[in-house]
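Only a single protein chain was left out; the remaining protein chains are all shown in position.
Lettered A and B in written order, each chain numbered from 1.
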Amino acid sequence: MMSSNFRAWPLFLLLTVLSLPLVTMYVYLFVDTVTDTTAGSLIPDRFTLQHWRFLWEAPETGRVSIWTVTLNTFVFAICTTLVNVSASVTAGYALSRLNMPFKRFFLGGILTLHAFPTITLIISIFLILQMIGLYNTLIGVILVKTALELPFGIWIMKGFFDNVPWEIEMAGLQDGASRFTVWWKLVLPQVQPGIAALAVFVFLSAWSEFILPQVLAPSGSAQVLSTYLSNLIFDDVKPDFNMFKSVGVFYALPVIVIYLIFNRQLMNIYGGGTKG
Amino acid sequence: MRISIENFTKSFGDTTVIEDMSLEIGDGEMLALLGPSGCGKSTTLFAICGIHRMNAGRLLFGDADVTEVSSQKRNVGVVFQNYALYPHMNVYENIAFPLKVRKESRAEIDRKVQEIAGLVHIGELLRRRPMQLSGGQQQRVALARALIRKPDILLLDEPLANLDAKLRLEMRSEIRRIQLATGITAVLVTHDQVEAMSMCDRIALMDKGRIVQLSTPKDMYENPSSDFVAGFLGNPPIAFLEGAAANGGFRLANSQVTLPVPSGIDMPGEGAPMRFGVRPEFFQPDNPLKVSGKVSFVETQGREELYDVTLENGAVLRSIQSQSAGFRLGEEVSWGIAQDRILAFGPDGNRL
Partner (left out) sequence: MRRAHLLGLGFLSPALVIIVMLFLVPVLLTVMFSFTNMSTATGISGGAYEINSASLRKLADAGAQESFLDALGQEAFVVDDAGITAVAAAYGEQFANEIGSQMLGERFTSRRDLERAFRKLKSRPRSTRDIKKAADLFKRSVLNVRFETADGLVGAVTGNGIAMTPDQQELLTRTIYTGWSWTTDNFALMTQIPYIWRVAGNTVMYVVLTLSVSVGLGLFLAITTFYLPSLPAASFRAIWFLPRILPNVIFVLMWKWLAWDTGFISSFLANFGVAPRNWMLDTDIHAWVFIVLINGMVGASLGMILFGSAIKAIPQPMLYASEVDGASRWQQIRYIILPQLRWPIMFICAYSTLSLMTSFEYILLSTDGGPGGATEVWSLMAFHTALDNYAGNLQYGLGAAMALVLVIVGILASLVYLRIFNFNDLVAKPRIEQ
């Protein structure tokens, strides 16, 4: 808010100082990927594309190609998004609008699970996946990630459906449409922005996920970018931060692109009651 | 199509909204469900169109019992208060939707849409989105959508509530014109007595889940069955005098003044409390039955002037006069009541 009664520049100064460490890290994150710096100096002095060689060089023995890993990450994130959004859209509508027995119980359950810290379950999920043979598979991680994000998705979608005027549905029924047609043709178009926001949210969340793939699918063939990068960092005796950062920027690119495009929706969904 | 509601009861959880209500609406008639908010008029409308289920009672369209029939199969057109146009469809698609879900052919849909658009005068708006329309235009689209599949019954839920004063006047006559043109049986839900009186053949006035009076607008205005009805109809509203029966007349409360009662009423026993209702148009300077008081309020409405006269016991009578007589605030006046037009109510509020 701009008000002529208060001066803005002291705040501006304060925020700038406070943001300096973060900005420094961001700037060096990008600059270091294409430059070299003489040891002991802070100012990069040579331009190079060496740090990006992981993109075109054959992987070291024992490592998987970055492209396989990227493909895995996309498959993981997109499948999670698709399954999660479809289940959230139907369940959110049911809880928002439809008559059913035990509705209170379901709603309370979803809300409890929404607040419930899912990561505590990782030990038993690890054992379950081992027992049913989905350990070390992408499918297993997708299912688990979908399930853990589902209460949030359902809750958010219920909120979006709650905001659709009842009269639209009533009018649809009067016009002779079945409850399903009303949902499909009249209600869903109204919550399209909500669906898009949820999809972006789930995609980003899956794209960034680290613990689940690390624990549930650690082997090379099911590796995703987060585990790939963290393995790179942990395995190295003499860390090559320029290379780590290049992989990191490569990994972060879709996130940044999505952030730039869906800025508004993201703010909305992160602000609309989410987990910390 | 004739509508009969028989012994209709509706409750939400523990609260009973409507209890044992019966109502008959004739074929081609336009009936108003009039009443204050919370009286159950919208609940009745939702029961007729099938959005709500009836807890008890029967609903008949013509001779067919439709109590258990779903909304989709009742063939009832509804215009909702906020019109409930589908925001993602343009006007044409909105109007065509009821036919589309019935899987009618493209050509047939097109012909019917053009026809109904002509009827409600929106032929040039068909490609627009609801957002781009004015309130009155949205109203017409909603009407067209409700009417396009030739419903047996048209329900209107506060159709004019969201319009500004000028448009309201216009749409009032428009809706009535369209109803008469199609000959459809219509039910109008409203809290506005002017709408009910100006648009409908009959009015069912509701209060606390019951129909308190069912008659034509004129009859309801002139012969209200209770002080509630008398107070609900009329603008400016009727004024009430409190008092009691005394010596075959009406003694004003806290006063020695006694007024004669209108002819042909059953007087309650001596000393029983009574109310007199006097409409503003029947309290005029030149009527014979004089009462005196002081002008306590003056409002110029242009063509007419509205006066409040406070009597010596503190009661207030209202008068509306067309000639500008130029009475001043605080002026002592002695005006007369038209004796035959006095509405006398007994202790229970019912008309005597």
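Simple rule for what comes next: a residue touches a chain if its C-beta (ideal position, glycine included) is under 8 Å from a C-beta of that chain, and two chains touch if they have at least 3 such contacts.
Note that the structure is predicted; figures quoted are calculated from it, not measured.
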item	value
Residues from chain A at the interface with the omitted partner, ascending	1-3, 5-6, 8, 11-12, 14-15, 19, 21-26, 28-29, 32, 39-42, 83, 86-88, 90-91, 93-95, 97-101, 103-104, 106-108, 110-113, 115-128, 130-131, 143-144, 146-148, 150-151, 154, 162, 166, 169-170, 173, 179-180, 204, 207-208, 210-211, 215, 225-226, 229-230, 233, 239, 241, 244-245, 248, 251-252, 255, 259, 263, 266-267, 270-271, 273-276
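To be clear about the criterion, only the chains that are shown with their structure count from here on.
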item	value
Inter-centroid spacing, chain B versus chain A (mean Cα positions, whole Å)	56
Parts of chain B lying in touch with chain A, wherever the complex brings them together	46, 49-51, 70-73, 76-78, 80-88, 97-98, 101-102, 145-146, 149
Touch list for chain A against partner chain B, complex	165, 167-168, 170-178, 181, 185-186, 189-190
